[in-house]
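Note that this complex is displayed minus one protein chain, with the remaining chains in position.
Going by the order they are written in, the chains are A, B, C and D; count residues from 1 in each one.
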Amino acid sequence: MYFESAAAVWHMEGHGPYVWAAYGITALVIILMLVMPLLRSRQMSRAIHTEERRRDLAQGRTSEEGQHAPEA
Amino acid sequence: MWTFVHKMGSPPWFYRFATIVIRWLLPTVLLALLAGSVWGLLYAPPDFRQGNSYRIIYIHVPAAVVALAGYYVMAIAGLVSLVWKIKMADTAMRAVAPVGAALTFVALVTGAIWGKPTWGAWWVWDARITSMLILFFLYLGVMALFEAYDDKAAAAKACAVLSLVGTVNIPIIYKSVDWWYSLHQPASIKFTGESAIDASMLYPLLLMIGAFYGLFALLVLLNMKAELLGTHRQSAWLRSELR
Amino acid sequence: MPPELGLFLRFQVQRHLSAALRRPGDIFNPLVFFLMVVTLFPLGLGPDPEVLADFAPGIVWVVALLSSLTVSSRLFQADYEDGTLEQLALAPHPLALAAMSEVLSHWLLSGVVLALASPVFAAMLNMPVQAIPTLMLSLVLGTLCLSLTGAIGAALTVGLRRGGVLLSLLTIPLTVPVLIFGVGAVREAALGYDPSGWLALLGALAAGGLVLAPLAAAAGLRISLEL
Amino acid sequence: MTPALRQGSLLTLADVSLERGARRLLQGVTLEVGSAELWQLVGSNGSGKTSLLRAIAGLARLGVRGAIGRSDSFLYQGHLPGLKPLLTCRENLRWHGSGRVYTEMQRIDEALAAVGLAGYEDSVVMQLSAGQQRRVGLARLWLSDAALWLLDEPFTAIDLKGTALLESRLQAHCSAGGSVVFTSHQPTAMDGLQVLDLNQYAA
Partner (left out) sequence: MHPKRKQRLTLALLVVVLSSAAVGLVSYALRGNINLFYPPADVVAGKAPIDRAIRVGGMVVEGSVQRSEHDLTTRFAVTDYDGVVEVSYTGILPDLFAEGEGVVASGVLAADGSFRATEVLAKHDENYMPPEVAEALQGKAPGTAGYPGKDSG
């Protein structure tokens, strides 16, 4: 470890704000980029599930896989 | 080999493949990013001239390297889509663009932040920063073109053409910006050969570059999966996959 | 049997030129645009001849790039809208050649004309006389590169409703080397250096562009015809 | 994509389906056009007449599935006439249709005379009336050597006399061994006309 104290780590001889800002923004972008597709996937799969359930109910659970009519 | 390529082109197979890879990649990448950052921030020595501000190199350089490589990945996907007409390549190309743009953005912002303590200005028309800015424009162009087309199959083909043109252009752009910069600012005048970086600083940098490559792959796979869920929502395989 | 290649190209160029000559406004309007924008710079920067001479290569080249962009957006527009493009796409000759003939005639009418008129702008901006041959040659070569790049952008956006702005968005980053080499050549010549290296680079871009850009433009046009 | 065309036929469609964007337009279109045949594609608006014709010509390839075999000697005329308003009639027809031929002036003048535009050879197209401009476009049919003609709405915006003229030209082409596939809303009465209703293939 190069630094002696947590305060020194934070301060980095005056360069702390720059270094930490750069890492902070990067972390923010990475988290955003990770969360967006995950949220989208979850939203999509939820939509597919509800659609499926609705159709199962409508067809009285006799739906066949793959043999569905294309959208009207 | 061919069977592998063929399998990659089939959405159900790819979906399963991506799910497995993501399961492994996600923790590995996060761990590597964390380890590399801690190493670079806390354990690597400061630079003899720039002091601690150089620690930004551990995100700036990896982001820039991967952002540039990402453009080539996108162009290769475009080529595959144009030549072999594999739909999956369209999806890949579409997924790479925002990831590459985000990494370019990271490189630009961290470069600007680095510039403040080093050069005394937030934005400096440095050769590499300027090249990154143009790369950012190239990514934005591809994304804008994709959005402009209503027919997404045609959009993918158009973006493929554009990204291939960009690929031919990128080395020329980089070289020209380098010369431009040398005309107005001295490029680092080297008489000792390659620019040198001390081993104690290099290893965390290499780790971070690896981690960013992993991050890139992870983000692209996540985006592709999300895209598949959207386009194949009517497919039986997807329904059974989600059950 | 497909008719002669040369005849096809000649007829294509002839077609564009004779149509353009019947409406000379299309040739002169970009020049007037150029003149007006060049006038804006002394008004913005101040009339100091030394300052202007300093900036002259950059000003002329940036304005040349902008005016080339504004004309590029119309490159395939007419052919797309009246159905000629469909016929060209179905013709036995490669579509790339048709695209190339279009670019070449466009360049003759915009870039070459601009280069011929450029000494006037050089004089307005107090550019040293020794730089003028370089300026003209660099504009001849550089505007060909700009037309070729613009053709790719135009081919990809010709079928879109809001193609104009998008075209600039796509092509400006690709034209960076042309701008740098062009300004480099003129700057060096103005300072008394040898500009041949920069001119050679512009020539290389033009030659390489003549091979690759028509292919890319043709691919783009085929995609646009799908819409 | 172009499988061997059956001997003696100019166009074969086998189980062709069309998609535009995410929407499926047509499914299972099957058609065989031999020589000396006159086909009209009918169907309601948006049924995919134009799209099918463009797919046959090879202009549309995205979203086209199935086998399309087509003679290489063909002429395609879309909605758009492909006329340059600033060029004269002669200049416009010099390089005509699908670019098959460069035509001698004499043939061009004959074609212009056939569509009733004798004396307008050197007039700039922009100065002609809309109906006359349509006729300049139609004059291409008098210049074409192609065996298969693909015409999109050739009958729109021409007067009765023009319609008769066009009908006789189409039939002359057929009796010379060529074939025509055209789209039209209006029912037309021509000898030997065969009709393909695209509504039956709607997906």
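The criterion applied here is as follows: a residue touches a chain if its C-beta (ideal position, glycine included) is under 8 Å from a C-beta of that chain, and two chains touch if they have at least 3 such contacts.
In this text the structure is predicted, and so the values were computed from the model without any measurement.
Note that the absent chain touches B, C when the full complex is taken as a whole. Contact with the chain that does not appear here is found for just one residue of C:P57, C:G203 or C:G220, C:G203.
Of the residues in chain B, those that touch the hidden partner chain are 45-50, 54, 57, 118, 120, 179, 182-192, 195-198, 200-201.
Interface residues of chain C facing the missing partner chain: 1-2, 4-5, 94, 97, 184, 188, 191-194, 196-198, 200-201, 203-205, 207-208, 210-211.
Throughout what follows, only the chains that are shown with their structure count from here on.
Between the CA-based centres of chain B and chain C the separation comes to 32 Å, rounded to the whole angstrom. Measuring from the averaged C-alpha position of chain B to that of chain D gives a distance of 49 Å.
In whole angstrom, the spacing between the mean C-alpha positions of chain A and chain D is 52.
Contact of a single residue of chain C with at least two other chains is seen at positions 226. Along chain A, residues 70 each make contact with two or more other chains. Taken together, the chain B residues at the contact with chain C in this complex read 82, 134, 137-138, 140-141, 144-145, 148-151, 154, 157-158, 161-162, 164-166, 168-169, 172-173, 175-177, 179-180, 183. The touching residues of chain A, when paired with chain B in their complex, are 1-3, 9, 12-16, 18-19, 21-23, 25-26, 29-30, 32-34, 37-38, 40-41, 44-45, 47-49, 51-52, 65-66, 68, 70-71. Listing the residues of chain C that touch chain D in their complex gives 3, 7-8, 11-12, 15, 18-19, 22-23, 78, 81-84, 86-93, 225-226.
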